[in-house]
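This structure is in structure tokens; I'll ask about it shortly.
With one protein chain held back, the other chains of the complex are shown just where they sit.
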Amino acid sequence: MSEPITSIKTFTSVWIALLILTGTTVGVAYLNLGAFSVVVVIVIATIKSLLVALFFMEVRYSPAITKVVIIAGILWLLIMLLLSLTDFASRSWSLGL
Amino acid sequence: MATAVQPVEPTNYLNADYGIKSWLLTTDHKRIAMLYLISITFFFWIGGLFAMLVRLELLTPAGDLMQADTYNKVFTMHGVTMVFFFLIPSVPAVLGNFLVPLMIGAKDLAFPRINLLSWYIYVAAGCLWLYTIVNGGVDTGWTFYTPLSTAFSNTHVITGALSVFIAGFSSIFTGLNFIVTIHRMRAPGMTWQRLPLFLWANYAAAVIMVLGTPVLAVTLLLVALERAFNIGVFNPQLGGDPLLFQHLFWFYSHPAVYIMILPGMGVISEIVACFSRKRIFGYNLVALASIAIAVLGFLVWAHHMFVAGISLYAALVFSLLSFFVAIPSAIKVFNWTATMYKGSIRFDTPMLYALGFIGLFTIGGLTGLFLACLGVDVHVHDTYFIIAHFHYIMVGGMVMAYMGGLHFWWPKISGKLYPEAWAKLSAMFVFFGFNLTFFPQFVLGYMGMPRRYQSYPPEFQVLNVLSTAGASILAVGYVLPMIYFLWSLRYGQNAGPNPWNAAGLEWKTASPPPTFNFDVTPVVNWEAYNYDELDKPQEVPLAS
Partner (left out) sequence: MQASQTAAHELRHHFADMDQQRETASFGMWIFLVTELMFFGGLFLAYLVYRFLYPTAFLEGSRHMNINLGALNTAVLICSSLTMVLAVRCAKTNQRKLTVIFLLVTMLLGLAFMGVKAIEYHEHWVAREVPGPAFQFEGTDPRHTQIFFSLYFAMTGLHALHMIIGCGMVLFLMMNAWRGLYNSEYYNPIEIGGLYWHFVDIVWIWLFPLLYLISHQHV
């Protein structure tokens, strides 16, 4: 097999990191960060997703085409979310004519 | 000379095994393609029946053939049947399934059992849709707009929406299969740039299927849930936004039109190359244009919503993006034309359909640019102009490409030749009938006749009568091939492996192909569309 076998130590380290990050994100919810709390949530969730993908799903050993597929999927999701938001976010803007 | 021996019919995918079980449990991509051919042809006639009812109603200005509610159901069922149960599967599920492994030199698709599953899912969806029709149908339009569909319609929206939901998974599995197959199962030497453009086009369409269809699925699921359990996401009484539905719906349904047209464009590339005896002009650009259409097609969906209530700023963004998506389509039209320039043109039936496609798709596509223009769209949205626009692309374009492809590959699929004279005659009926049906609709729409209305002002009648007359002629053009294709199965001339002397791996194996496609895995060391090689005069030995 081409891929090396990841060690148990690596897996458990990632597992502990995920649990710590979960605790962090729960703790942050009790702080008053206003709009910034959304940013924190997204950053933590992104890191957790990356850890699961790279280490548990072994994307770091996957062929390039797999990484292209993943990036394309995320990109398309972002296209759908952001381009739709151009409508909802700009509805209240005045015409400025 | 020995006495004539009865030739043993070689084993091919059609006679390899007999009995209904061998067909219903097959994993051979060619047999599955035939299963699809039969099913989608069935739904084509159902959709056509509803079209005929629409056109009959519109012969007279008054709504006198049926009640208004019934008319709503009729055009809805025409739309849903034609879009989801005919057009979306047509070229990919029939021609794609048959040809993709052959064209890349593989023994089958990557996941043959998932291929069969995808057909069963389609059939299940079709049965649920038939059940919906028989029980009174749906009246929301194929677009299922909320809150009509979720709250106010009294028709079978849930089963209708669920049948489309299920059909979506058939499409997703087909797309998944194509992408993985084209990436992983190419024969040695078959590089990406040696692929026939039919494969680039189907690959691009498969990417759209995989990325877009799930969004439609979840949206229709939400509609069904909202209607069944009153959990309001689109319900304005709860502060839901009907436009959210439209964003979600069109995020798939606009790229869906490219799912429908791209494989057709792939067919045209193959036909134009063969009947001009030339490599497609600008191969790389045509391949890239397929990918560009797939990508750009995802960025323009809100042009269906210009007058629905989206913000002006969003409308401007989507209008601009919609202009861009025309560019790769135009590139293809220019390249097909350039291919024909100084080519050795033959006007066999497939080429007639291809030429018809190029002209009619251009008209349909150009009118799309008119619609991308905000000012024009405000005037013609929800009129017959729109109907003419998309029928020019879908029928004048896509269905003609499908017919052209069926004729081109019929010898390979069946081992028989269809009768050329009848085929040419049918193509004439189709072309003439099509234009008579739909060109008047551009005029009607511009003059203000709304779509989805069963009655109209009397001054529109003449054009409507012309349109209905055209539809009858068009119908003849579709009935004739059904008859002569079936006739050819029994009485047609044997085709031989390559009756068109066409390029492509599929023509290097027998007609019909054996179950495992190739006796020996081909090793490809020539470029695609090597017509200069194929047309080299054969060396004639001077002595026997």
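Each chain gets a letter, A and B, in the order it is written, and its residues are counted from 1.
Operating definition for what follows: a residue touches a chain if its C-beta (ideal position, glycine included) is under 8 Å from a C-beta of that chain, and two chains touch if they have at least 3 such contacts.
Remember, it's a predicted structure, so these values are computed and weren't measured experimentally.
Set against the missing chain, the residues B:Gly63, B:Pro112, B:Gly141 or B:Gly343 yield one that touches it, B:Pro112. Within the full complex, the residue among B:Leu248, B:Ala287 or B:Ile413 touching the omitted chain is B:Leu248. Residues touching the missing chain, restricted to subunit A, are 1, 5-6, 8, 11-12, 15, 18-19, 22-23, 25-26, 28-32, 37, 41, 44-45, 48-49, 52-53, 55-57, 62-63, 65-66, 69-70, 72-74, 76-77, 80-81, 84-85, 88-89 (touch as defined at the top). Seen across the whole complex, the unshown chain contacts subunit B at 101, 106-112, 114, 172, 176, 179-180, 183-185, 210-215, 217-219, 222, 225-226, 229-233, 237-241, 244, 247-248, 251, 516, 521.
Simple rule for what comes next: only the chains that are shown with their structure count from here on.
Across the interface of their complex, subunit B is touched by residues 65, 72-73, 76, 79-80, 83-84, 86-88, 90-91, 93, 95 of subunit A. Those residues of subunit B that touch subunit A in the complex are listed here as 183, 211, 215, 243, 247, 251, 298-299, 302, 310-314, 317.
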